[in-house]
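Left out: one protein chain. Kept in place: all the others.
We just call them A, B and C in the order they show up, numbering each chain from 1.
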Amino acid sequence: MGKGRLEAFSDGVIAILITIMVLELKIPEGGSPLSLRPLLPVLLSYLLSFIYLGIYWNNHHHLLHSVQRVTSGIMWANLHLLFWLSLVPFTTGWMGANRHAAVPAGLYGLVLLMAGIAFFVLQRAIIRSQGRDSPLRRAVGDDWKGKLSPLVYALAMGTAFVSAAGAEALYALVALAWLVPDRRYAQAQAGGA
Amino acid sequence: MGKGRLEAFSDGVIAILITIMVLELKIPEGGSPLSLRPLLPVLLSYLLSFIYLGIYWNNHHHLLHSVQRVTSGIMWANLHLLFWLSLVPFTTGWMGANRHAAVPAGLYGLVLLMAGIAFFVLQRAIIRSQGRDSPLRRAVGDDWKGKLSPLVYALAMGTAFVSAAGAEALYALVALAWLVPDRRYAQAQAGGA
Amino acid sequence: MGKGRLEAFSDGVIAILITIMVLELKIPEGGSPLSLRPLLPVLLSYLLSFIYLGIYWNNHHHLLHSVQRVTSGIMWANLHLLFWLSLVPFTTGWMGANRHAAVPAGLYGLVLLMAGIAFFVLQRAIIRSQGRDSPLRRAVGDDWKGKLSPLVYALAMGTAFVSAAGAEALYALVALAWLVPDRRYAQAQAGGA
Partner (left out) sequence: MGKGRLEAFSDGVIAILITIMVLELKIPEGGSPLSLRPLLPVLLSYLLSFIYLGIYWNNHHHLLHSVQRVTSGIMWANLHLLFWLSLVPFTTGWMGANRHAAVPAGLYGLVLLMAGIAFFVLQRAIIRSQGRDSPLRRAVGDDWKGKLSPLVYALAMGTAFVSAAGAEALYALVALAWLVPDRRYAQAQAGGA
């Protein structure tokens, strides 16, 4: 399988996920400005998940950059990642509808954690398929961000039961850390290609 | 018609189907962990259908690999397949909302059966269009999985009226059988190209 | 503008339209087979519109085949067509929810009529952009199907107020006429390319 269709399919799924989340912004009854107020936490959790899915879309692209041949393992590891990402609209909506509630904030982190693990598994599947001189292995390096993020998600999940706002702040922090441009892939690509 | 647009359209429809299924995971009232419990069967049926649509997407790709020219027959056979797949979110949602109920579990199998038949019809349409030396015919071989699956779906439909859980187990079994990588296409492609 | 992005965008919109129609198949309360009965007219109107959108997708592809340069006129004529097609899920759902009712059956025809006119306008825009030796003009020929269909839609709209079932039969008839493979484009393409 060429990677073109894998990329197109993944882009399609992520584009749909990022868009259907906005359907949770239910149109309020009446046109008063007060009717917008309960939507604010929904909007904020939408914004956070929009950024997360944007990060995944971006990182997914970098990940596939050096792929030449899509094995069955890569394909299923990719679908596994898309499965966890597909739960993000649900956890986003639940967290947005229950501001500062422990379980929704914790579940939000659990899905991020599983997506992070799925991303790691996909990375390994690609590196394995590329054999000894894997260009992705060199590009990834020690990948401290990829390794640290799941730890922070796990930490945030625990924090949620003490302070949901604290957990939400940790999620925002990780998102910010990923927003900072990542030079590793770019350099490896420049060096490799 | 080139096959590029046929693939892109099919990918688009399958990506949307796989994603709108998640809308059946309705966001519960309140943030209590107990409110998640009724969602568990919905999640499980979603997972099963996610795997099925992933399998169809994967097999669809292999099927089209050797297509050079998209005839009118191939196009309509493809839309016919997409029609049955488009009913999967409905049967998934109904089965998820009625755990271990006979009719929803049976209907789930009926749609899988029709999709399986539609896949077979598409396969024949492609082989017919390729003429005598059809590379797809060689690649497909005796296709025991493709022939056995509809039989199991039919068996599961009957089982549903005795034990819906039994039917669901059969659906999961077929999905697992397809998850195992299929070497036929890969070999034929390697030999042919 | 190259036509690649125009095709991809149109494919995306049609793929989404064909898929969100299925959301009108609301999952019934309870798992009894009787609960499926009111869904039958919804399913039938879905099937009809699925075929219509499939026909438009197919014809749209043939229409763009000979386009080299996408002018601003072509782009807006294309969006105009997509606008009318985007109303098909609404009229489909309304007709499906009100079996054999005059106004929904008539409105269904009105949207088909407007889409048919929009398709014709797009055809003219492309022919105009291709100048004197337009390959599309030769391919289209006298286009009796394209000219007859709007007449039948208009006839069906009138019929709807006498017999909604009669109107629905006319819609099905036009769909069948389009399902028959159209050799004009294929020949012109074979001759031209």
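The rule we apply is simple: a contact is a pair of C-beta atoms (placed from the backbone, for glycine too) under 8 Å apart; a residue touches a chain by one contact, two chains touch by 3 or more.
Being a predicted model, the structure only gives us computed values, none of them experimental.
K.L.:
Specify the shown partners of the omitted chain in the complete complex.
P.N.:
Among the chains that are shown, those touched by the missing chain are A, C.
K.L.:
Of C:Ala102, C:Ile117 or C:Leu155, which one is in contact with the hidden chain?
P.N.:
C:Ala102
K.L.:
Using the document's definition of touch, tell me which of C:Asn59, C:Ser86 or C:Ser129 contacts the absent chain.
P.N.:
C:Ser86
K.L.:
Tell me which of A:Ile20, A:Leu155 or A:Ala177 is the one touching the absent chain.
P.N.:
Residue touching the chain left out of view: A:Ile20.
K.L.:
Since one chain has been left out of the picture, which residues of chain A touch it in the full complex?
P.N.:
7-8, 11-12, 14-16, 18-20, 22-23, 25, 27-28, 30-33, 36, 47, 50-51, 54, 57-58, 61-62, 179, 181-182
K.L.:
So that we can see where the missing chain sits, which residues of chain C does it touch?
P.N.:
1, 5, 8-9, 12-13, 16-17, 20, 23-24, 72-73, 75-76, 79, 82-83, 86-87, 89-90, 93-94, 97-98, 101-104, 107
Quick note on the criterion: only the chains that are shown with their structure count from here on.
K.L.:
Are the chains arranged, by touching, as a line, ring, star, complete graph, or other?
P.N.:
line
K.L.:
Write the angle of the rotation needed to overlay chain B on chain C, where the fit uses Cα atoms and the result is rounded to the nearest 5°.
P.N.:
Between chain B and chain C the superposing rotation measures out at 90 degrees.
K.L.:
Two or more other chains touching the same residue: where does that happen in chain C?
P.N.:
None at all.
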